[in-house]
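Below: one structure in structure tokens.
Note that this complex is displayed minus one protein chain, with the remaining chains in position.
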Amino acid sequence: MEAHAAHDDHGHMPVANSSANVNREWLGMVLFITSELMLFGSFFAAYFFIRVVQGDPWMPEGQELPKYVAMANSAILFSSSATMHWALEGIKHNNRKALKTGLVLTILLGATFFGIQVSEYVHLGFLPKDSAQASVFFSLTGLHGAHVVVGLIILIVVANRAFKGHYGPEKEKHWGVEIPGLYWHFVDVMWLFVFTTLYLL
Amino acid sequence: MAASLRSPGWYRAAFSMAIGWVVAFVLVTGLRLILGWQQEISWESITTVSLITVPVAFLYGIGCMDYWLYWLSGKPTKVDDHADHGARKWQDYFHFNTDHKVIGIQYICTTFFFFLIGGMLAMVFRAELIAPGMQFVDAQTFNGLFSSHAALMIFLFMVPVFAGIANYVLPLMLGAPDMAFPRLNALSFWFLPIAGVMMCLSFIVPGGAFATGWTAYAPLSMNAPMGQTFFSIAAQFAGSSSILTAINFLVTIITMRAPGMTFWRMPLLGWANFATSLLVVLATPFVAGSQFMILFDRALGMNFFDAAQGGDSVMYQHVFWFYSHPAVYIMVLPGFGIISEVISTHARKPVFGYRMMAFSLLAIIVLGFAVWAHHMFVAPMQNWIRIPMMLTTMLIAVPTGVKVFSWLGTMWGGVIHMRTPMYWAFGFITMFVLGGISGVMLAVVPFDIAVSDTYFVVAHFHYVLFGGSLFTIFAGIYHWFPKMTGRMYNESLGKWHFWLTFISFNGTFGPQHLVGLEGMPRRVADYAEQFAAWNMFISISSFVLGASVLIFLYNMIYSWRSGPIAPANPWHAHTLEWQVSSPPPMFNFDEVPTVVGHPYEYGVPGARHGIFKEPEPVVATVGAPAEETVAEGATGADDTSSTDGDA
Partner (left out) sequence: MKASHRIVGIVGAILATAALIVFTIEYDWMGTLIADDMEPIDTVYRALTIASIPFFIIICAILAFCLVEFRAKPEDDDEKDGAPFHGSTKIEIVWTIIPTIVVMALGLYAWTVLDKVEAAQPNSMTIKVIGQQFAWNYQYPEQDIKTGGDLVVPVNRPLYFEMTSADVIHSFYVPSARVKRDVADGFTTRIRFEPNKLGSYPIVCTELCGIGHATMRSTLRVVTPAQFTAWVAAQKSAKAPKPTGANTDPQTWPGAFKNSESSK
């Protein structure tokens, strides 16, 4: 919060006391991710009831999922987590080039993942309305896809700022990379669960 | 005009909403043209999409996104931009504002507005129920009336009004200049009018208002008319609002407490909101999920709930109640906090068993996640689930009971000032205990099988929600009215309001236990002759109950405009919000106070809660709740320039 104090030339608002040793934005993001987890959880509950409690086959006859395409696609998404981490490590060591390259690579990988996912939808040969299982499949992957898109938008903004020379190695100057990065890692980890439950199990 | 279209406000909002609607139209119609569908223009799909685009456009127009758009463009951040802070004239309350005190008032007024609408809907259907047979409305309208009554009361009143009170009071209590994320705070507020207006608008769409209850059970809601979509999307806005506010509260409580205010020195309202916000963050996404599924089924033809396609309609109930049981605690835990403040202040006694009060809140939220299926004892659910759910549900009465007994312990030996907030606190304890008792009865499976979905349940939840939560809200509003408005309310009107409400409340909801036990189903427009006498009595009491709200309104409006000027600390309370002027200065504290002791040390000689001076070395040892340190810090602080505002 020192950064805030330095900018405080209006002089009105007293600086809030910092009663816990965490960054507010970071904590906010962690809580937001928690609620996102629960949102995914509600759809996993639907999956659980339809597949396990009700015991319906997964997936129904004639609605097979392309396991291997998804596997390759997962690899792409997971590697974007690595590039994101690299970007963050870069700025922590004041390596702006690593920051920029890392961000651009992450965006490209994420966009590729999303593109492949969309094309998978098109080539699946069945529609969300064709069965309860299909509804669960499309909404879980769709929900995840929506998170990818939001993540990409945030990362594009971050990249834009990185190219404009924002961010620095000091702790309070790279929260702007770290927090979007946290979100991106969440999107990736979430995919691990979505992928495992829908495609593998 | 052009200028007012560029700056945030209602003109820009109206204009961008029009654009939002056009966007929905173009999107839907364009997509249908591209896909080559038979009928290019589908008003139903356009309306569905516009229920998302128009509100987003409104949020932009009113100014919720200006700063974020500025940030998105890559410009440097302006951390200390307070341009949107504070209200100078009453019109400011109708604009985007980032001051938690303004937002708090905005919340309270908006939620009470929807409370009045919800109440009037209830008056209409109580009139319909005054006698068997149909009198004033048809069955479909009737179903719409009680559904929107419940939805407005729950999503637009009970849940957000507590967020409003806490918004105003909590940062002050914690010694913080504002909430952690003021802009997010404003955004969460502006979600509310959107949700409320959307629910109300469903009355004018073809097919009428949503008529499937606030629970919107599938498959009934899948094929219901258009109004159902309004409910589902409105619930999303209301839900997002609570989640974002809860995150804001949590971050504020965790990171922005005044120096020296450890968790164990935090006022119980802070604890209550901490627990509630945890519940909201963890549970509310499930109601979002359930309404997403309904929306997907309705708009995209998905089949989550259609048995013929392998769907499972009982799954909806599980997902829904996994939120909605915690939701009932979301609607009462903040009230527990308010009651602790009110009783301790007006009985001038330390809260009895402060730590147990906090622990029982945590016990309630943990147990609260393990009881949801008690709403499904008669649903086609596996029979064995009923037993564990019965036992956990009955157990939840224990921490609830601990709180009740501790309130009694707090009063015991106090100096009780029977001011209006205290009347409501007494009313709350008695009525809430009755509601808790009927709750435990309903938890008992064999009995619940007999009375589930009858008026007995209606009586139960009105005792806990009206006699419980709403009474705490009234207590809180009266208690903090001087702080919020700088004026005193009228005591005798407050007491009239209490007595009229208390009596007619019992007249309205007490007999519902009886008709419920005799087997009168809930949610019916018409009923058997045998229930006629009681229903007549209930309806008449309910009109008196409705009228009692008018006293409250008159008291609030009249006192706000011309009540006597309130001193800074009319109740001689210890918590921080009373140590600043009424209403507080723009940034709450000219200097952040230092907390040197517990918030409720009434009767402890020389004890202080907060002092207004730079932290001294002696308070460096805070963090350890050692009583001695506190006392020393307190006595040492007597000669400092304290702004303790006793007038």
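The first chain written gets the first letter, and so on, giving A and B; residue counts start at 1 in each chain.
Please note the rule applied: a contact is a pair of C-beta atoms (placed from the backbone, for glycine too) under 8 Å apart; a residue touches a chain by one contact, two chains touch by 3 or more.
Just so you know, these numbers come straight off a predicted model, no measurement behind them.
J.: From the list B:180, B:365, B:429 or B:576, which touches the chain that is not on show?
T.: The single option touching the absent chain is B:429.
J.: Based on the whole complex, identify which of B:402, B:549, B:568 or B:611 touches the chain you can't see.
T.: Checking the options B:402, B:549, B:568 or B:611, the one contacting the hidden chain is B:402.
J.: Pick from B:167, B:185 or B:454: which residue touches the chain that isn't shown?
T.: Checking the options B:167, B:185 or B:454, the one contacting the hidden chain is B:454.
J.: Of B:86, B:486 or B:519, which sits in contact with the chain we cannot see?
T.: Counting the whole complex, the residue in contact with the absent chain is B:519.
J.: List the subunit B residues touching the unshown chain?
T.: Residues touching the hidden chain, for subunit B, are 139-140, 142-143, 211-213, 217, 219-220, 307-308, 311-314, 347-356, 378-383, 386-387, 390-391, 394-395, 397-398, 401-402, 404-406, 408-409, 411-418, 426, 429-430, 433-434, 437, 440-441, 443-447, 449-450, 452-454, 514, 517-519, 521-528, 572, 601-604.
Everything that follows uses one rule, which is that only the chains that are shown with their structure count from here on.
J.: Mind checking the centre-to-centre distance between subunit A and subunit B? Centres are C-alpha means, answer in whole Å.
T.: Going by mean C-alpha positions, subunit A sits 31 Å from subunit B.
J.: Sort out for me which residues of subunit B touch subunit A in the complex.
T.: 71-72, 74, 76, 78-80, 82, 175-178, 180-181, 184, 243, 246-248, 250-251, 254-259, 261, 281-286, 288-290, 292-293, 296-297, 300-304, 306, 309-312, 314-315, 318-319, 322, 382, 586-587, 589-592
J.: With touch defined as at the start, can you tell me which subunit A residues reach subunit B in the complex?
T.: 3-4, 7-10, 12-20, 22, 24, 27-28, 31-32, 34-39, 41-43, 45-46, 49-50, 53-54, 56, 60, 128-136, 138-139, 143, 157, 160-161, 164, 166
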